[in-house]
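Of the protein chains in this complex, all but one are displayed in their positions.
Which chain is which? They are A and B, in the order written, and residues in each are numbered from 1.
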Amino acid sequence: MQIDLTVNGKRASLDVEPRLLLAHALRDYLNLTGTHIGCDTSSCGACTVLLDGVSVKSCTVFAVQASGHAVTTIEGIGNADSLHPMQEAFWSAHGLQCGYCTTGMIVSAVDLLQRNPDPSDDEIRAGLEGNLCRCTGYENIVKAVRAAGAAMRSGEARHSVNELMPIHPPREEPPPSGEGIIPQQLQETKA
Amino acid sequence: MIPAAFDYVRATSVEDAIRLLEQHGDDAKLLAGGHSLIPMMKLRLAAPAVLIDIAGIPQLDGIRVSGNRVTIGALTKHAALAASDDLRKNAGALYDAANDLGDPQVRNRGTIGGASAHGDPSADYPAVLQALEATFTLTGKSGRRELRAADFFRGMFDTALDPHEVLTQIAFDAAPNSAYVKFHHPASHYAVVGVAAALTLSGGKIGSARVAITGIGDSAFRASGVEAALQGVTASDEAAVRAACAGAARGVTARSDTFASASYRTAMADVFAARAVTRAASSR
Partner (left out) sequence: MAFTAMVGARIRRREDPRLITGRATYVDDVRQVGTVYAAFVRSPYGHAKITSIDTSAAKGDPHVLAVYTGEDLHHAHNLKASLPVAHKMPDLKTPPHYVLALDEVRVIGEAVAIVVADSPYTARDAAEKVVVEYDELPAVVDTEKAAAGPPYVHESLGTNVAFTMPFSAGDPDKAFAEADVVVKQRIVNQRVAPVPIEPRSMVANYDAGMQQLTLYSATQIPHLLRTQLAIVLGLPENKIRAIAPEVGGGFGAKLNVYAEEVVVSWVAMQLERPVKYIETRSECFQAMIHGRDQIDDLEIAAKNDGTITGLRLKITANMGAYHQLLTPVVPTLTLLMAHGCYKFENIQAEVVGVFTNTMSTDAYRGAGRPEATFFIERAIDMVAQRLKLDPADVRRKNFIANSAFPHTTATGLTYDSGDYETTMDKALALADYTGLRKRQEELRKQGRYLGIGLSTYVEVCGMGPSAAMPAAGWDSATIRIEPTGSITVLTGVSPHGQGQETTFAQIVADELGVPIDQISVIHGDTDKVQYGVGTFGSRGTAVGGAALKLAIDTIQAKAIKIAAHQWEANPDDLEYRDGKIQVKGDPSKTMSTPEAGFLAFMGDNLPPGLEPGLDATRRFEPPNFVFPFGTHICVVEVDAQSGQVEVVKYFAVDDCGRLINPMIAGGQVHGGIAQGLSQALFEEVVYDDRGQLLTGTLMDYAIPHAEQVPHYELDHTVTPTTVNPLGIKGIGEAGTIGSTPAVANAVIDALAPFGVVHIDMPLKPEKLWAAMQAKPTNGSVQ
């Protein structure tokens, strides 16, 4: 079947089987591999994209259903030259570890702030209940969403990766005394 | 993860959908939001030969309040219900359920009609729509018929929807004192027990009560014993409400699974019925 989508602002015409899942269409036809697949029961949310601006699980949408509609994937949310504040916040707050759930989590969080620009921590947790993360324990994800909300409300400009990549940032706090990498005994041996 | 192959057609109107259903016979299935059907197809628990996509049919979407009557198009998404102030004021039970169902992505895509037509024994709407005494409008070749919720939900994954019919709308009288509370399954978010209560109140006392319970048996049911016992009870008297809600699932054959046994489900029906009644009685 011929379908026409707008993906990240660009028109895409694809010839697909009706059973092709949108997640596979994005990954395998359009090479947008930032959309991940983590389950087969619409549970994990790794495949979350925006469909006409709202978050959906692209593993639970047939590509044919999306014909005539607009899809935004993580690649369209932001890139290295222009990070979305949510991407930046996930980075700065250490809201990710292995990164696999992260792209879907970021897309969901972007949708959450669309609906509620200043959510409480509880509202953030509830708003992300469609996304599973096994690495972070969610603590820093909540922190990231909170920070992104603040940045977006204050209309902060987008940054590039290069602007943010640390060169020699100051410490946030002095380390506890003696905290370094070489234990005292070994320093003595070495000297 | 990968469904079996099928043919896909889009219906442009209800009549078109009915015609397509007739044409393709029993192997055809309607597709609205797809959030009940597609997961089953991905696990190959369902393999319809034809999907008739009704999502694009105009005028099946929306919440209308006219006087005391609330009418909801079958294609109305959970997210729309969950965000509706009209619904919060006029049918708190449905508002609660829509906010508590699935997760944001599911709510953005799934529809009230699709979820209802699925007949899942642990779904939220069957309880809510029974407590609201909703009327289901089913449209077929020979016209429309209306069914009461209690007659629509027949059993496990079984509804009164004829294979060649389309569920087009759901309507009910406003129930400003109604609520839905749910004991979530920790993995699926479905109801281990979900209770909807719709009350009339007069001077702090419960006039009539409609209480319906999902998650326990093969299908949601009205707790008629509880409804009778609640009459005249002071809504703020927690002990009295709890006493009235005792035995809420009496006579129902409860299910067991790895999370909750039948006897526990039955016991929780009482607890959550009382909570639903208390919540329904509080002003929204």
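FYI, a residue touches a chain if its C-beta (ideal position, glycine included) is under 8 Å from a C-beta of that chain, and two chains touch if they have at least 3 such contacts.
For clarity, every value in this text was computed on a predicted model and none was experimentally measured.
Shown chains touched by the undisplayed chain in the intact complex: A, B.
Which of A:4, A:40 or A:118 touches the hidden chain is settled by the complete complex: it is A:40. In the full complex, subunit B makes contact with the omitted chain through residues 1-2, 4-5, 43-44, 183, 185-188, 190, 257-261, 264, 267-268, 271-272.
By the touch criterion stated above, the residues of subunit A touching the omitted chain are 17, 19-20, 24, 27, 31-41, 43-44, 46, 73-75, 78-80, 83, 87, 90-92, 94, 96-103, 106, 121-122, 124-126, 128-142, 161, 164-172, 175-176, 178-187.
The criterion applied here is as follows: only the chains that are shown with their structure count from here on.
Residue ranges of subunit A in contact with subunit B, taken from their complex: 1, 17-19, 21, 37, 40-43, 45, 48, 51, 54-57, 59-62, 64-65, 108, 111-112, 115, 127, 129-131. By the touch criterion stated above, subunit B contacts subunit A in their complex at residues 1-8, 31, 34-35, 38-39, 41-43, 51, 53, 55, 79, 83, 102-106, 108-109, 187-189.
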